[in-house]
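Excerpt of the complex: some chains, original placement.
Chains here go by letter, A and B, matching the order in which they are written, and residues are numbered from 1 within each.
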Amino acid sequence: MQPDLLPGHRAVLSLQQLRNISPLVHCMTNDVVQSFTANVLLAIGAAPAMVIEAQEAAQFSPVAHALLVNIGTLTADRRDAMLAAIHAANESATPWVLDPVAVGGLTFRTQFAHQALALKPAAIRGNASEILALAGEHSGGRGVDSTDDAFSALPAAQALARLTGAIVAVTGERDYITDGENSWSVSGGGILMTRVVGTGCALSAVVAACCSLPGSRLDNVAAACQFMKFAGQQAISASCGPGSFIPAFLDALYGLNGEALA
Amino acid sequence: MQPDLLPGHRAVLSLQQLRNISPLVHCMTNDVVQSFTANVLLAIGAAPAMVIEAQEAAQFSPVAHALLVNIGTLTADRRDAMLAAIHAANESATPWVLDPVAVGGLTFRTQFAHQALALKPAAIRGNASEILALAGEHSGGRGVDSTDDAFSALPAAQALARLTGAIVAVTGERDYITDGENSWSVSGGGILMTRVVGTGCALSAVVAACCSLPGSRLDNVAAACQFMKFAGQQAISASCGPGSFIPAFLDALYGLNGEALA
């Protein structure tokens, strides 16, 4: 059974809080999406900071509102710095989010992802193939693309949420967000978003920002998904292809308001 | 004597195959152009994946359709990972492409480029200064810019193709693509493309995608050059400067179709 759609007023509440607090998000993300991720956070009203040297990362995550760990271009150095940042985040109760890019197919990152899972992420955001792989189920992911449908991965997402205590967001044509007991779905966006690099990775950064907000973490993470789907849909209407989508998408995030969302 | 222009119907055939197969391109490229390269591949219908840790790179290149090696921001770690990926690619018959950015002037990358040359690239894509330097001829390159005319480097490109077995593309105002015996030229684009970072680097990624297609590799590499020149020319018409060129170029790649190309 499909979970209910996130009610608009809950997304509105998260947006108001996001704009009021402007969370500082410590981003440890992959080399490809650094600039786009920072611009997405800035456009929506949060503040990005990319700090990656191990001792600095451990010094910084406790003063940030949230930490993002994305394994897209993981290296041995980056892994060590991420672990230092995660441990420091946990000691200071800074929520951290795992984006397990392409987990399952590649040994090095898969080992790291499982190690990280034990360190209590506040949320996990991935496509169906990634969530299935993380939950120990077979996945046919090809590189960073999912070959599985998001709804088919909802049971795995729920199991993963119960196992780890994290909110799990499995995203695709429709997104599903679960704490293991309750779940929301979010619709919007469109296929053009898969022809632009970093829309999923940037969503994970917005998820991190929203994990720092007061109130229901399940609702806040679902709201993050809703912001991106909503702005994505607006941007698709305003663009002629993936090139013009990018500026239109940032403009739409910047212009997001409660009235339209509700 | 100027080589003939690539016939339109050959570029059309390559485009159809590219869109049908959607090759997964393992990109080991420089820090500056990661996002643009990924967006170019996505726009044209291929799939990028940036995997850079040595053991992952060696695990991934055999399952990709093609591998790109670009030395623009080479480091010692990256060199080792590239060599691991190239060896694994060669063992599994994954074609790989060398983009020898700024080779000649800087010792570290020049040594690596010559080492890589011996490892049988399927194609090499560079500007005139880079191809001249790689062929052992004097070059007056300044940083990443070419100070030489592409046509003047065609004999060096032909010699390099015969020596290595690679298709060599020397690009500039007009592009020349050769297997050492036969050559094509490709025209289009415009000077504005040199005011945007990464157009050459992204072309090398499209060359890699096209090296994985069935049929004549010479034709397929020339087609990659044609796609970029054609979309570049369309984007120049639609833009007011290098800023608006970027989204227009990605839109044009996304909208490329056989009718217009032919």
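We adopt the following convention: a residue touches a chain if its C-beta (ideal position, glycine included) is under 8 Å from a C-beta of that chain, and two chains touch if they have at least 3 such contacts.
Keep in mind the model is a prediction, meaning the values are calculated, not measured.
Enquirer: If you could, jot down how many copies the complete complex is built from here, 2 of which are displayed.
Expert: Every protein chain is the same sequence, and the full complex holds 3 of them.
In this section, only the chains that are shown with their structure count from here on.
Enquirer: Compute the distance, rounded to whole Å, between the mean C-alpha positions of subunit A and subunit B.
Expert: 33
Enquirer: Across the complex, what residues on subunit A touch subunit B?
Expert: 30-36, 72-76, 102, 105-109, 142-145, 194-198, 239-244, 246-247
Enquirer: Could you please specify the touching residues of subunit B with respect to subunit A in the complex?
Expert: For this pair, the touching residues of subunit B are 24, 31, 34-35, 38-39, 42-43, 47-53, 55-56, 59-60, 63-64, 77, 246-255.
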